[in-house]
Each structure stands twice: as structure tokens, then as C-alpha cells.
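Below are the C-alpha cells for one structure; questions will follow.
All protein chains of the complex are present and in place, except for one that has been dropped.
Order of writing sets the labels: A, B and C. Residues in every chain begin at 1.
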Amino acid sequence: MMSESQELYQALIMERSKAPHFAGRPEAFDAQGQGENAMCGDRVQVFWQRGGVVRHEAHGCAIMTASADLMAQAVAEKTPSQMTALRGAFEEVVTSGRENPALGDLNALAGVAQYRSRIRCATLPWVALAEALKEGQVHG
Amino acid sequence: MMSESQELYQALIMERSKAPHFAGRPEAFDAQGQGENAMCGDRVQVFWQRGGVVRHEAHGCAIMTASADLMAQAVAEKTPSQMTALRGAFEEVVTSGRENPALGDLNALAGVAQYRSRIRCATLPWVALAEALKEGQVHG
Amino acid sequence: MSVREFNLDEIRKDFPILAQQVHGRKLVFLDSAASAQKPRAVIDAMVHVMEAQYANVHRGLHWMSERTSDAYEAARDKVAAFLNAQAREEIVFTRNATESINLVAYTHGRTALRPGDAVVVSEMEHHANLVPWQMLRDAHGVELRIAKITDSGEIDWESLEAQFADGKVKLLAITHMSNVLGSYTPAERLVAFAHARGAKVLLDGCQAIVHRAVDVQALDVDFYVFSGHKLYGPTGIGVLYAKRELLDAMPPFMAGGEMIESVSYQRTKWAQPPHRFEAGTPAIVETIGLGAAIDYVQALGFEAIAAHERALTEHGLKVLAGIEDLRVLGAAQDRGGVLSFTMPDAHAHDIATLLDRQGIAVRAGHHCAEPLMGRMGVTATARASFALYTTREEIDALGAGLLRIRQMFK
Partner (left out) sequence: MSVREFNLDEIRKDFPILAQQVHGRKLVFLDSAASAQKPRAVIDAMVHVMEAQYANVHRGLHWMSERTSDAYEAARDKVAAFLNAQAREEIVFTRNATESINLVAYTHGRTALRPGDAVVVSEMEHHANLVPWQMLRDAHGVELRIAKITDSGEIDWESLEAQFADGKVKLLAITHMSNVLGSYTPAERLVAFAHARGAKVLLDGCQAIVHRAVDVQALDVDFYVFSGHKLYGPTGIGVLYAKRELLDAMPPFMAGGEMIESVSYQRTKWAQPPHRFEAGTPAIVETIGLGAAIDYVQALGFEAIAAHERALTEHGLKVLAGIEDLRVLGAAQDRGGVLSFTMPDAHAHDIATLLDRQGIAVRAGHHCAEPLMGRMGVTATARASFALYTTREEIDALGAGLLRIRQMFK
């Protein structure tokens, strides 16, 4: 019955939203960024460490939480400019609904494209990451 | 072709609007009243003399001017309270469109009932007359 | 008043949209508190104006304009009768309830209220009945006070008493039914309470007007506002009722054509109410459509509508109570068919999206009542709301959908 909805809320998403792998505020980090969606109260903090270590504290819906976690996984060991490029590619996937083979697990969020108002949920962690990178640049 | 419109703009109305019988400011009068329709710029002054003499100065459309003149004719030698009663009967005619045999020439204006916004034109002189009568009462 | 039997199958046929499918499923529309669907009669009335009898109103002498003006003003009569206003001049047409409240804040608020006076609102207001008063506070030096509600979502009378204690309150602006909790407020008692303390009362009737007969004279309320689109009517049309003497004393809000008696560069003379408050070409077609919506609900009658919706609400509460860990917000004695709820782990947005995949439309978010979310200790809720066309089966479908979601997130 729920086959279609499972396109969006597939196992990977449910799993990562219930038990994220990259959650928690690290003891040390080089910059942080925030994302907030006033409409629904979603809130996420992203912590960046030089060398490409990213962690998150996500409070909100499954899509946003899973997206934060899959982001942290995807950007591991990437440079800031690679992260920025990845953000562009990811946003393309969640707005177009077309998967991008280069993006791996991030493609799990492609189904969000059908819900314009949920796209914000998927991209919110990336907004927070961008803020962190900007801060990292200034202070780093 | 214009038979229908002639119901409203019949000979009597055209005649009295072009050459009113009771127009002009009298040398002496006991009270006066004004009527103004800001929407179209119609303006009328009504002068009342004890004993039931009424004159008018009407600036505006044919309906209003003819109505002022037929009013002056109809109220001649009437008491103020008779005039007030006549006003009620006349307003009934121009809002209902049903002629009232007791009103004589005033019935020429019955056709105005089909034009809600023109009813004001026909009743404006009566508003001015009422103002004059009120003034007459106070000062008389 | 009721001239038509309340036959749900027949009624549902009046609403063309209810036959639509969403994601290959039958549409189950449980979002009527946000905006209701439109019956054929409303759509037809609007089409009729545009196809057969349209021109600008009031300013024309020709047939089309006179007839259109008549129809427009007849809608005013209908609204006046619907609210049992004392006079048709007490009905002002606006775009929506939001504009109605802003109109009162800009005009009555900036003349009848003085710096130092206070306005009281409750903790369960829609932003539309909160933010205009914040703007008045900031622009005009009026104090804004918040009357608390109880955990069950009812007026906390002690708190209300306390807000009024110093005699500074000149206006109580309060909802007649919460769009989140479904609570009705005891309008008559509130009005009597405020009047006894020298304050006027504005009731936000957006939700209440859809479900109950409202008699502004019996309530003795000073201002009553609602939107057409929630009452099965068109968008773009709202109503402000105000007592004649209040309207008489209010300066205009917006200026332009229609609201004027005469204009010169030096001095402009305002028209009498209600036209003083209706600047420019009004929402002619929508106003006439609102008249048709009122005819529609009155033909069914609020007695029958309320009975149907009462049964739906009871059923809905029972269905929701059957879902493990689901929390329904509020528990007012007097509550209508607006049910907000949360589930642990499953965020309101997830609930709404997952239900949507099954064709079920509910709303999720803060419902334009952020402070109330804080008061109830949540950031967002899902909300199912019922209308006269809602069925028991639709509520069962909601229950089944929620059960599945509960499984997923467990």
C-alpha cells in the first residue's frame, strides 16, 4: 500500500533519522553553522573540522535529520570547495528528482522533489554547512 | 426606436427641464433648502414662502430639473405637513414605478424607478424642500 | 430556516473537487480549517456574474452596472441577516479576516485607543489576531497583554481578570474558536465581562462562523470578523462587522474611489459607512459568491451541520485515541472539528507527507499560531479539520494512515 511513499521514506532515510551515524556536538571544531525553518520549527546545527569532519545536531523531521546525516557522510574528508560543489549537485537532485550516480546515498532524498515545501527540509543542513564553511574561511 | 426611453424622458419632462415654470430665486421667501448630489454635480436650491409658494433654482440633469418644477407645481398652496405627505407618496412612486392617480403630473417621473441611481435625481428637490420646511419651522 | 435535508451523499456531489484523485487515491480532504472547498452553487454564481451580468458597481447608470451593484449590495444584506446585524451598514467587505482586523487596528485602534491603553489577546490567537496589535503597540504606544489559557485549551479566567485589573484595557481581541485546538470561547460571557470593565470586544470568527450560527446582537459583540474562503465561499473576500456607532466614529483606512463623498485638493469628505471603508473597485464577483455560500449553508441549516460535525468530532477523537502515543492538543469542553496532534518521533511534516501519499490532506506546522505552539510545548502539529462534507469513512482512513505511520516510526 505504501510503496510510493516508501520511495521517499525508504529504509535508509528512516534508519538514519532514527539512529544517525554522525550526530552530536564534537568537543572541538573549527566552525559551525545554523539552519532554521521557522515554518515547522526544524533546527539544525552543523560543526565543521578542518580535514573534512562534519557532525550535526538535528531537531526536526525525518527528511531533515536523515539529510543532515547523509550529508555528513558524503562530505567526509572533502575540501570546502568540494563540499560546495556537492551542495550544488545535491540541490539539483532534490529539485529535479533525477538521481546523480556520483552522489551515492544522497540519492535517497531524490523523492523529495515531489514535495516542494519539503525540499527545504532536505537542503537545510546544507545551508547550515555553508554557513559553517563561510565562518571557517573568515576565521581560518 | 426610443419609445421606451420616452416613458422616462416624455414630453412633459423635457418641456419642464428646458423651460421650467417655477424657476428663479424669489425676492422674498421665508426659508430655503439645498440639495446636492456629489456624484454628478446636481445642485438645487428650493425657496419656500408661507402660504405654499415654492420656487427652485436647479442645476443638473433633466430629471432633477423637471422634478423640481413639477414639485413646485404640486405643492402650491399646500401646508408644510401636506407637502411632507406628498413627498412620501412621490418617493413611493419613483421607487416602485407604480403611478399614484392622486399625484397628477408627478407621475411623469414614475419611469425613474428602473434606474436606481437616477431615483436620487428625482428626489433631490424634495430633500431640499424638506430642509426648507425644517428651517421654516424653526424660524417661523 | 433549513429547507434541505442533510443528505451527505447528495451534499458531497455539490462539491466537484471531492471527486478528484490524489496520487491515484480518492482525495480525503481534511484541511478545511485552512480553506474550505466550494460548492457548485458558489462557482456558478461567480460564473454567472462574469458571463451575464458584469460591470463595475456604484458608479454606473447603465443596466449592467445597476444590476451588478444590486447583486453586490444584496450580498451585504445576506451577510447582515446571516450575522443578525442591526443594519446592513454595519457590514464592511474586506479581502479576508486579516484585513478586517488590520482595518480595526489602523482606524479604531489609532483613534479610540490612546497611548497607555491596553489591548488583551489570548494565548491561542492566530497571528492575524496578534501581529496587528503588536504593530499598533509599536506605532501607537498601546500596551499589548496576553491572557493565558488552561492546558485543556480554554480561557483562564483568573488570568483574564488579572489583565483587566488596572482598568487600562480598552479592547479584548480574541478568537471565537481556535484554529489549532478547536476550542470555542464563551463569546457571550467574554463580551459581558469586557463590557463590564469598559472594554470593547473583537471576535475573530474565522473558524466559528463555519460551524455555528452567530448572532452579533445576542452576543452584543463590537467587532466580528471572518473570511469567505473558509465558509465555502470565494477567496479574496472577507467581512468586518462593527456596530454602527463605532464605524461612524472610525476614520477611513484606505482612500480612493467609492469611499468618498466629495473631493477637493484642500478637503475631502468621507462617505458614510460601510462605503467609507471600501476604497476602490471591490471584489465584486467574490462578494456575490460569498452571498451564494451563505445561501448554501443556510439552506442546510446550522443545526444539521453542527449535528453532523459533532458526530464527526466525537468519532475523530475516538479514532485518534486509538493510536498509541498520539497526543491530541487541548481538551476543551466545547470543541469543534479541528484536531491537532503530535506523535513521538514522527514529525508533523513527515506525518503530513506520508498521509498525502495516501490521498489524505492534513495540515502540518505551527498553523500561524507560533506562541500557542510554545504554550503547548510543541514546535509543530499535524491538524485534521472537518467540514460539512466530511465523512466518517474519511476519518477512518486518517486513522488507518496514522497507524501505519506509527509503525514506521516506532
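Here is the rule we use: contacts are C-beta pairs under 8 Å (C-beta built on N, C-alpha and C of every residue); 3 or more make two chains touch, one makes a residue touch a chain.
A quick note: this is a predicted structure, and the numbers were derived from the prediction, not measured.
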Checklist outcome for this item: Displayed chains in contact with the omitted chain are A, B, C
Checklist entry - Which is it among C:62, C:189 or C:318 that touches the chain not included here? => result C:62
Checklist outcome for this item: Missing-chain contact, candidates C:7, C:152, C:281 or C:407, resolves to C:281
Next on the checklist: For review purposes, identify every residue of chain B that touches the missing chain, sorted by number.
Outcome noted: 1-2, 4-5, 8-9, 14, 18, 38-42, 60-63, 115, 118, 121
Item to check | Absent chain, residues of chain C that touch it | outcome: 16-17, 20, 22-23, 27, 29, 31, 34-35, 37-38, 42-43, 46-47, 50-56, 59-65, 95-99, 101-102, 126-128, 130-132, 134-135, 144, 146, 227, 229, 234-238, 252-258, 260, 262-265, 268, 279-286, 349, 352-353, 355-356, 360-365, 367-368, 370-371, 374
Item to check | In chain A, positions touching the absent partner | outcome: 38-39, 115-118
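FYI, only the chains that are shown with their structure count from here on.
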Next on the checklist: Taking the mean of the C-alpha atoms as each chain's centre, how many Å separate chain A from chain C?
Outcome noted: 38
Next on the checklist: Roughly how far is chain A from chain B, centre to centre by C-alpha average, rounded to an integer in Å?
Outcome noted: 80
Next on the checklist: Centroid from C-alpha atoms only, then distance chain B to chain C, rounded to Å. What do you get?
Outcome noted: 47
Checklist outcome for this item: Residue numbers in chain A touching two or more further chains are none
Checklist entry - Which chain C residues sit where two or more other chains touch them? => result none
